[in-house]
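Excluded from the complex is one protein chain; the other protein chains are retained at their positions.
Chains: A, B and C, in written order; residue numbering restarts at 1 for each.
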Amino acid sequence: MDTRRLEAFSDGVIAIIITIMVLELKVPHEASLQALRPLLPGFLTYILSYIYIGIYWNNHHHLLQATQQVSGGILWANLYLLFWLSLIPFVTGWMGENHFEPGPTALYGVVLLMAGAAYTLLQRAIVARHGRDSILKKAIGADLKGNLSLVLYLVAIAFSYFSVWIATASYVATALMWLVPDRRIERALAGRPSPEGGPHGG
Amino acid sequence: MDTRRLEAFSDGVIAIIITIMVLELKVPHEASLQALRPLLPGFLTYILSYIYIGIYWNNHHHLLQATQQVSGGILWANLYLLFWLSLIPFVTGWMGENHFEPGPTALYGVVLLMAGAAYTLLQRAIVARHGRDSILKKAIGADLKGNLSLVLYLVAIAFSYFSVWIATASYVATALMWLVPDRRIERALAGRPSPEGGPHGG
Amino acid sequence: MDTRRLEAFSDGVIAIIITIMVLELKVPHEASLQALRPLLPGFLTYILSYIYIGIYWNNHHHLLQATQQVSGGILWANLYLLFWLSLIPFVTGWMGENHFEPGPTALYGVVLLMAGAAYTLLQRAIVARHGRDSILKKAIGADLKGNLSLVLYLVAIAFSYFSVWIATASYVATALMWLVPDRRIERALAGRPSPEGGPHGG
Partner (left out) sequence: MDTRRLEAFSDGVIAIIITIMVLELKVPHEASLQALRPLLPGFLTYILSYIYIGIYWNNHHHLLQATQQVSGGILWANLYLLFWLSLIPFVTGWMGENHFEPGPTALYGVVLLMAGAAYTLLQRAIVARHGRDSILKKAIGADLKGNLSLVLYLVAIAFSYFSVWIATASYVATALMWLVPDRRIERALAGRPSPEGGPHGG
């Protein structure tokens, strides 16, 4: 079983997720630019979520390039990741409509946390299939970046009820940390193992 | 005619179905976590339908891997399956909004039953094209699992008006039965025929 | 320039069109099966449009298999066809919601007519690129079936204001005429030219 159709299906789902998020930005009925002002928080949230989905797509792309075999477990780990990603438009819409209030801000973090954990699970399922001595295993290493993200999401969720700004800053900081493209797998494929972590998706 | 474009088109439709279901979860206008409570049945139904679509995608993936030739009949049997799958977001939304009442619960089962029967039809169209001695025919065998699913859907539809819980439990049980990935085709491709049934999706 | 990406893009657009049509079937708020009755015309229209889109996808699939080269003109002829197909969800929703009244019934035919003409145009653009002696040209021949469809659409549009039933029957008859898969290109590829017409999409 090859990775081609798994990639194609994941690409399809991720492409739809990234595009239907924009449907949460409801077209205003008035024609004045002032009518756009209430949409600003929704627009900023859209940008943040777009970047997160972009990061996941990028890292997923790299991860599957290092994958040669697909098992049933990998198929379901991938579907489990896509499940959490599919909830991002919902939490994006809720956070955008409610101007960064505690509840939506915390739930946004919960979905990011679950998606991050699902990515780690997918990574492990692929490593388990390919063996602990594989290029992939070496490339991922201790996955410091992935684990740090999970901690940052937990911090953001906890802070949602005290300071929405710290929570939001955590989400932005995590995204920025991942925006730098992860070259570990590329490096490992080229024969240079890297000790610092794994292509954990955000 | 090869299977590549049939796969690509089916993947596209299934990816869209699985993703637009989430649009039935309407973003609440209030920011409190209590505002999410009315969405809980819809969310649980979304999970159930997501798993069903995931099972269909998985089994469809396996089925087409054992397919070498595509005929007009196979194209239409495939479109007929996708037709019933395309109605899953509708019945998911209806069941989710109406907290498992008899009507929506029964209709959910009707759509699953029709999709299951369509999958059996697609399977037969592919076997007819490849011959009764093909690997695929051996892999599917008597298709006990597929036929049992159809019976469980019928039970669930009948019970919808007596006990919604039994009906719902039937849907969950059928999904769990299929969550275990079907290794019969993989086994058959590797030369080990299996006597127990077919990769019926549902 | 090869046909691969043209196929992939067309498949994507057609997959989305066929799937978003179901969004026009609004989930009723009541749980009784009686609440589904007002949706019946919409559901029947959905089935009709689903079959039309399926026919287009099937014929498009065959047409591109006989295509080796893609020019700018072919790309735009293809986009022009997809434009008219993209309006099918709109006219389907309108006809479905208005129980086969004259206006929506006529407009449904106008969109089918334009899509049919666009398919003929695409066919000609591909033939022009491949030469009048190509397999494709022979396969299409006089395109009786395609031209008959255009006539049937015109009849249906004209009858919309006298008898919606005759108009609707014309749409159903045209779809049935195409449901029989078009084997002319397959036959021509296998070396047997056919005199009867072309894989005109519906």
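Convention: a residue touches a chain if its C-beta (ideal position, glycine included) is under 8 Å from a C-beta of that chain, and two chains touch if they have at least 3 such contacts.
What you are looking at is a predicted structure, and each value in this text was computed from that prediction instead of being measured.
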Just checking the interface: what residues of chain A touch the absent partner chain? 7-8, 11-12, 14-16, 18-20, 22-23, 25, 27-33, 35-36, 47, 50, 54, 57-58, 61, 65, 179, 181, 183, 186
For chain C, residues touching the missing partner are 1, 5, 8-9, 12-13, 15-17, 20, 23-24, 71-73, 75-76, 79, 82-83, 86-87, 89-90, 93-94, 97-98, 101-104, 106-107
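By our rule, only the chains that are shown with their structure count from here on.
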Where the CA atoms of chain A average out and where those of chain B average out, how many Å apart are those spots? 27
Provide the C-alpha centroid distance between chain A and chain C, rounded to the nearest whole angstrom. 38
Where in chain C do residues touch at least two different other chains? 12
